[in-house]
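The complex appears here minus one protein chain, its other protein chains still in place.
On to subunit A.
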Amino acid sequence: MTMLLPRRGLAQILALIVILAVDRVVSPQFFDLRLQDGRLFGSLIDVLNRGTPVALLSLGMVLVIATRGIDLSVGAVMAICGAIAASLADSHSLPVVLAAALGAGLVCGLWNGFLVAVLGMQPIVATLILMVAGRGIAQLITEGRIVTFTSPDLVWLGNGAILGVPVPIAIALGMLILTGAVVRGSALGLLIEATGGNARASELAGVGTRAMILAVYVWCGVCAALAGVIAAADIMGADANNAGLWLELDAILAVVIGGTSLFGGRFSLVLAVLGALIIQTMNTGILLSGYPPEFNLLVKAVVVLAVLLLQSPKLPGFAGIMARLRRTKP
């Protein structure tokens, strides 16, 4: 686990604690928890539950960014896979629905990976294609309507609970452990970092960079598919116009807050997920605060700026404090 949680996570943990403290101030009952219909209930659970889609997206996104790529299509892939799941939910069993939705995510990822790894397109342009076309595909699937379903199995994925823990949170946690086990339990993570650090040198050193790049886009597509299914299950319907809208930006932001550089190389899964939680803790806090909605985006921008400044190595004040903190740590 020491590999998963490097000591460079201090700034993020500090930021999360500060934002949680602010949330506690604006909403005194923020940490209250109780059981409601066999499901934990409270603002803290809302943060985790609502943070799930972006956390899942960031799990895929962080690997893509580590290879010096970027995937702008994840929001659209969410819409496509949510639409597929909702259209099939009432006529097919859950395994079939999941297989179809995740399969679609995999195909989307393959497409992106093919454009980037095989055709050598710039990632931002290559994935922009699916970002634009994907929402259209989703609208074709739903015929522009909000497709609703009642299948209790799929609804459970969004609203059910395992031992009181909402299912989406359990899924996100499971995906974090699975992704961590695969990339850090083997040399895969290192090879991905090498690809992002210097693709040419890695290629010459015998790393199959093409396969690496293809693999991370596929994984990113699968993560987005899962996020899309959960988002659809949550509202018991697929809203092709709005599902996952602009979430690709939140996912990129989560990865960056998590300290992974957009220039590729070293990455951290746990910190990317922590980044997603920081964003959601802030969002939930804004909703609880009762400020007029006109301030939402402004508050968000200021907090993000503060978190990023906290990490900036060029800012002497903070960086000095952080360095000293690190040194005093045993």
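Everything below uses one rule, namely that a contact is a pair of C-beta atoms (placed from the backbone, for glycine too) under 8 Å apart; a residue touches a chain by one contact, two chains touch by 3 or more; residues count from 1.
Going forward, contacts and distances are computed from a predicted model.
Chemist: UniProt protein name for the omitted subunit, picking from "Tryptophan 2-monooxygenase", "Na+/H+ antiporter subunit D", "Fumarate reductase" or "ABC transporter substrate-binding protein"?
Modeler: Going by UniProt, the chain not displayed is called "ABC transporter substrate-binding protein".
Chemist: One chain is left out of this view; which of A:95, A:206 or A:292 touches it in the full complex?
Modeler: Once the missing chain is taken into account, the touching residue is A:292.
Chemist: Kindly state which of the options A:20, A:171, A:243 or A:257 is in contact with the chain not pictured.
Modeler: With A:20, A:171, A:243 or A:257 as choices, the missing chain is touched by A:243.
Chemist: Suppose we count only contacts with the excluded chain; which residues of subunit A make the list?
Modeler: 27, 29, 36-37, 39, 41-43, 46, 50, 139, 143-146, 148, 159, 231, 234-237, 239, 241-243, 284, 287-288, 290, 292-294, 296
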